[in-house]
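The structure's right below; bear with me while I get my questions together.
Removed: one protein chain of the complex. Kept in place: all other protein chains.
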Amino acid sequence: MKTLTYGEAIREALFEEMASDDRVLVFGEDVAGYGGLDGVTQGLQKKFGTERVFDTPISESGFAGMAVGAALMGMRPVAEMQFSGLLTVPLDQIVNSAAKARYVHDGAMSCPLVIRSVTYPAGNAYMGQSLEAWVAHVPGLKVVTPSTPIDAKGLLLTSIRDPDPVVFFEHKSLYSNEGLVPEETYSIPIGEASLARTGSDVTIVAWLNMVPAALDAAKELALEGIDLEVIDLRTLIPLDEEAITRSVSKTGRLVIAQEAVTRAGFGAEVIAVVANSDVVHHLKAPVERVGNPGVPIPHSDRLNNHIIPSKDDLIAGVRAVLSS
Amino acid sequence: MKTLTYGEAIREALFEEMASDDRVLVFGEDVAGYGGLDGVTQGLQKKFGTERVFDTPISESGFAGMAVGAALMGMRPVAEMQFSGLLTVPLDQIVNSAAKARYVHDGAMSCPLVIRSVTYPAGNAYMGQSLEAWVAHVPGLKVVTPSTPIDAKGLLLTSIRDPDPVVFFEHKSLYSNEGLVPEETYSIPIGEASLARTGSDVTIVAWLNMVPAALDAAKELALEGIDLEVIDLRTLIPLDEEAITRSVSKTGRLVIAQEAVTRAGFGAEVIAVVANSDVVHHLKAPVERVGNPGVPIPHSDRLNNHIIPSKDDLIAGVRAVLSS
Amino acid sequence: MTQLMPKDLREMYRLMLMSRIYTDRALQLFDEGRLPTGLHPSAGQEAIGVGACYGLRREDWVIPSLRTTECFWTRGVTMQQMMDAMYGNKDSVNRGKESFHHSGYPSLGILAGTAIVAAHIPVAVGAAKAMQLKGTDNVMLCFFGDGAAARGDFHEGLNLAAVHKAPVVFICENNLHFQTAPASVEMAITDIADRAAGYGFPGVIVDGQDVLAVHETTQEAIKRARQGKGPTLIEAKTYRFRRHYPILAETRPVEEIAEWSKRDPVTILGDYLLANGHMNVSEKQELETSIIIELDSVVARAEAKQAADKSAANSTVYAEGAS
Partner (left out) sequence: MTQLMPKDLREMYRLMLMSRIYTDRALQLFDEGRLPTGLHPSAGQEAIGVGACYGLRREDWVIPSLRTTECFWTRGVTMQQMMDAMYGNKDSVNRGKESFHHSGYPSLGILAGTAIVAAHIPVAVGAAKAMQLKGTDNVMLCFFGDGAAARGDFHEGLNLAAVHKAPVVFICENNLHFQTAPASVEMAITDIADRAAGYGFPGVIVDGQDVLAVHETTQEAIKRARQGKGPTLIEAKTYRFRRHYPILAETRPVEEIAEWSKRDPVTILGDYLLANGHMNVSEKQELETSIIIELDSVVARAEAKQAADKSAANSTVYAEGAS
């Protein structure tokens, strides 16, 4: 094993897959010459050339559409949206051109592409949006949301090799987090949650940046003897329903941790999965959702930390499910 | 009272509001010269002139943006998206330019516009999508989903007068449904569900086209002595949470009826509201979701009736919650 | 550019005539309540798809607009395949999952657009880019209407094609209307070809009723593309001879319709063949009769077949079953 940051792990996945499969292309704004606003794609163009790694104009719909066309012709494009809030712009190409391609060809064509979408709830009301619930609603798409370096690399490799279009969310505030990653080649299957922490009192279901927040909350609450189980969904679609129901049937208490707006967010889907199973009868308390309370992300960091859920909000959520 | 179809009720609302408020504009593809693909806007241009009622190019993002600009300058634009699946295209303007306008101006500006979005799950995988869950996820937007002529008219009037942007879903297969509508002027508040049928055994929460389907199911099941309560949400945002929890606390059994894809659809939010309240302990059975099972809408009507939930699917859902 | 021989001209005529006869039969079947799908009839615009696609290599690709049925015929789709697609039959191209005009035939080099007007333009550019990356000199022909030229994806697609010198030929079928509205609603210019200058490649206007002119103009653009010189925008001035879609009323001025009817592309080529001795009257009659006879049996077979069923509806959302 070696130590890599989350950002380095993603870069390594891109390097490895570009080296082993010359159908892989990487493009997006600032990814080639500059190497990505956060350096994630640094060195790729130098190594793999200007044909396979290129910068695009500010044409998110256009280059997402190009990714679709290239994928239909057998390439494996990896296109970057430099802020998740930008998904509002190329969405038609992702949701219509890409997601439905296999279906409308009755399986005779496939559209293997990856949209890397960089999530970061700050800066402004637009770019700072977390929109994973939208793409999770669309049949034909897979949705991947890693929280650790090992998962980020392993899942990106799987995503690029996947025969279907994948929206891969990366979290900017995880980029510098370190973790152990195998030296040898490996990959992680799409569709399996991981048990980030085993516990008996309360289940927290989290993804992306909320996983470390949940682990922090767990550490703090452990001092009081409260034992949290933390499920890192890792992929939202396909959803590992069993991991969720198994845990909740054990703990009987569920807290959702999401950075996105609570209303109609993906946490509601997790809750619906529980409510749709017999596990609903095991619930000892109403479910809690910790998330953005329904406010656009303010520009100022002094304000947006009131909107983005924190470890303390999670602790409050845990206390709420324990108090009833 | 007089008898109007749902389509006529919408037209009447547009006529009345354009007559009483000259800031109201109506535009979109085919709405002016032709009067709308389904005739809903017929006669408007003739009565109110080419300046206030006009056809647009195939520029959904562009004319949604124009609606925002006009609204910020004090007009009351009502723009039509002729298929709900088209929301993939102008979404950035609706979700970013319109929804956040009030917030980012700290209340100093408002963006009073209505996006009429015509829902119809048929034709093809793209236009046939039901995307209300997406806009319901966005703070700053209101989401309206009437199922009857009286609600369609009353809620459209309220939507046009609302100081905030409203996405108003109309259902093409409701256009010819008839119902009683008051002769005199009236309006219906946004944010209140209606009890479409009172019952004691099972609660069905529905909106748009699924309300008549639920009522049909109720009629059929009444013959067996099963007594359904049907809640017509009418508006998704703001959501009448109390109407939902009140009913479920009474019946203890909940079935969601939605045409949209089940996964990460708005039904999950309804379930989350229940699971987040004490009512979760009143549930006698796991909740059922009846909806699109996660398949793009096929072109052929012979196929798509297998995908779109029907009265029979609802009856099966009701039986499921009664059997456990 | 390979010179067209009389047999090519006759073949082009056959394709155009077949398209016209087929389209009008489909409209009739629809009116009779037999055909379970509507269509955007190409009648009046047959010269464009045939002229542009005729003589392409098997390895080239095309992506039709909602109306360019001729792309399908010219690339080798049979009337039976098309009719089965329209009926959503069990053995049809995608078993009713997609309308015939947005159906892809990968083995014939036909990509499918979505129903979102103009969204296929960047897709075509990406496909052309892939052809370029593979080191071939194959090309992509991308068809769309005047209506599509008002969409952002038109702009982004054409601009990206220019930046990448992608081997793509854009063919705009300007039939002066989009759905129920006239072109004056969608633009303040007359010639969409003028937009090409804003991307840095040639924009050419061609008489869309003249199949030979369309062919020649497209061939030049294809040559450019094969040589790595990048895209061309061809604007074919044309007119549709039927309503936009069978259930929508006619909205165009009768005089305009009458004026354009005088320039029927099928008649124009037919007359040319007759005048130049490439075909005689009885051959022409025979051709028409044989198409009609074939079509009769195509319809009969299509109607006799089983429609796709529920199992089709639920399949192929993902590669390995649904999730």
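For reference, chains read A, B and C in written order, and residue numbers begin at 1 within each chain.
Simple rule for what comes next: contacts are C-beta pairs under 8 Å (C-beta built on N, C-alpha and C of every residue); 3 or more make two chains touch, one makes a residue touch a chain.
All figures in this text were calculated on a predicted structure; none of them were measured in a lab.
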item	value
Candidate in contact with the missing chain, chosen from A:Pro77, A:Gly179, A:Pro296 or A:Gly317	A:Pro296
Which residue of C:Tyr54, C:Phe72, C:Tyr105 or C:Tyr199 touches the chain not shown here	C:Tyr199
Selected residue (touches chain absent from view) among B:Thr5, B:Thr41 or B:Thr56	B:Thr56
Missing-chain contacts mapped onto subunit B	25, 51-52, 56-57, 59, 61-75, 77, 92-93, 96-97, 100, 102-110, 139-140, 142, 162-164, 191, 237-238
Missing-chain contacts mapped onto subunit A	29-30, 33-34, 37, 54-59, 61-62, 85-86, 88-89, 123-127, 293-296, 298-304, 306-307
On subunit C, residues whose C-beta touches the chain left out of the figure	150-156, 159, 162-163, 165, 184-189, 194-195, 197-201, 230
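As a convention for this text, only the chains that are shown with their structure count from here on.
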item	value
Farthest chain relative to subunit C (centres taken as mean CA coordinates)	A
Interchain centroid distance [CA atoms averaged], subunit B/subunit C, Å	36
Whole-Å separation of chain centres (CA-atom averages), subunit A against subunit B	30
Numbers and ranges of subunit B residues touching at least 2 other chains	85, 88-89, 124-126, 294-296
Residue list for subunit C, restricted to those that touch at least two other chains	95, 97-98, 102, 114-116, 152, 312, 317, 322
